[in-house]
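Here the complex is missing one protein chain, while the rest keep their positions.
Let's look at chain A:
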Amino acid sequence: MDILLRQVRIIDPSSPFHQQQIDILIQNGKIGQIGTIDSPASKEIHIEGLHVSTGWVDVYANFCDPGLEYKETLESGAQAAAAGGYTDVMVLPNTSPVLHNKSGIEYIVQKGKSLPVTIHPIGAITKNAEGKELAEMYDMHESGAVAFSDGTNTIQSSGILLKALQYLKAIDKTVIQVPDDKAISATGLMNEGIESTRLGLPGKPAIAEELMVQRDIELAKYTNSKIHLTGISTLKSIDLIRAAKKEGIAVTCSVTPYHICFCDEDMAQYDTNLKVNPPLRTRADMEAVREGLQDGSVDCIATHHLPQDRDHKLLEFEYADYGMTGLETCFAAIHSCMPELSLEKLVMLLSSNPRRIFDLEMNSIDINAIASFTLFLPEQKWIVKKLETKSKNSPFVGKELTGKAIGIINKDKLFLNEY
């Protein structure tokens, strides 16, 4: 199919057409022409203010499939991702059963083939993600696992993590960790601080995260292996990572949209949609996360998309499950909360950085390149209503946001939202 994008602004620093407003003709999944194009195409798109960038990547999403299909399936997750402007999603192994062997990874890869979005499975580091015995990571890599993580089950044992980091050096793959010392944070329900004290909720101290950041950096240094810390939420954690990078340690990190947009002061109404892990921290922590995005200490955005059906959220705060959905609102939320973050930087955080860190295909917007784009309208105001994800646990529902992903071009197909 030929697709002609009329008068789109290209945001791609690696492209010779960066920042130009121009026509792009896509033929058979590749870019045929860029410039002023007179000839008509079978499908033409002309939307005022349309921007295009290399396809966005989410490095940490839960699609709950297999096993928890009442929350999300690969199909509904992929629809949500495409609606949110993602061409690529790395999905977590915390399914039922856990993605901890070849057959689990192959299931994801096979099912992913027919979906509009490219799905990259993350394999579990340990069997059943229990943090005890190493899983068959080489075999999973052969089948298509792009990185390894026990996901929501942070590896507690330093010994196991050390071995995992060493083991993965043979295939040059990265460990992903959510730093959280459960011996300290286990009984907590939100960030420990002034707000948790006033709300009478047990706290998770920031130090539970910071100690693990410190430990994981030391282990990465000792093993000379690659670690990616995700869900970074405290000022001290950002400082530790910044310093480690200066030292040349192979540590990278990502933050969630909710740690950019919310802090613990927003929890006064016990809103279970804001019950997330790592928890929303203080205002100062939120500012530090934003600063990290600006100065490059933070490498990418990870949605931590975690769908929960209504019955697991419409409960007393203590009994509600953790998590919020994020794929469809990620760009809009960040662009609304941090309008000062340039589009160029945002595209780097959403696309080029994660592609570099996890060795995913990088296609510059240039003639003959494979067409894998995100289409978005940075100035579009919209109210979050209909979501493609199966679960609706988002604090943004009903809110007005500025900036909207309107679709993707991927796998020689166009996926276009209502806009």
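We take it that a residue touches a chain if its C-beta (ideal position, glycine included) is under 8 Å from a C-beta of that chain, and two chains touch if they have at least 3 such contacts; residues count from 1.
What we mean here is this: contacts and distances are computed from a predicted model.
According to its UniProt record, the chain left out of view corresponds to "Aspartate carbamoyltransferase" among "Integration host factor subunit alpha", "Cytochrome c oxidase subunit 1", "Aspartate carbamoyltransferase" or "Poly-beta-1,6-N-acetyl-D-glucosamine synthase". Shown as candidates are A:I22, A:A135, A:L201 or A:A371; the residue that touches the absent chain is A:L201.
The missing chain, though absent from the display, is touched by one residue of A:E48, A:E316 or A:E340; that residue is A:E316. One chain of the complex is left out; on chain A, the residues touching it are 187, 189, 192-203, 205, 269-270, 311, 314-319.
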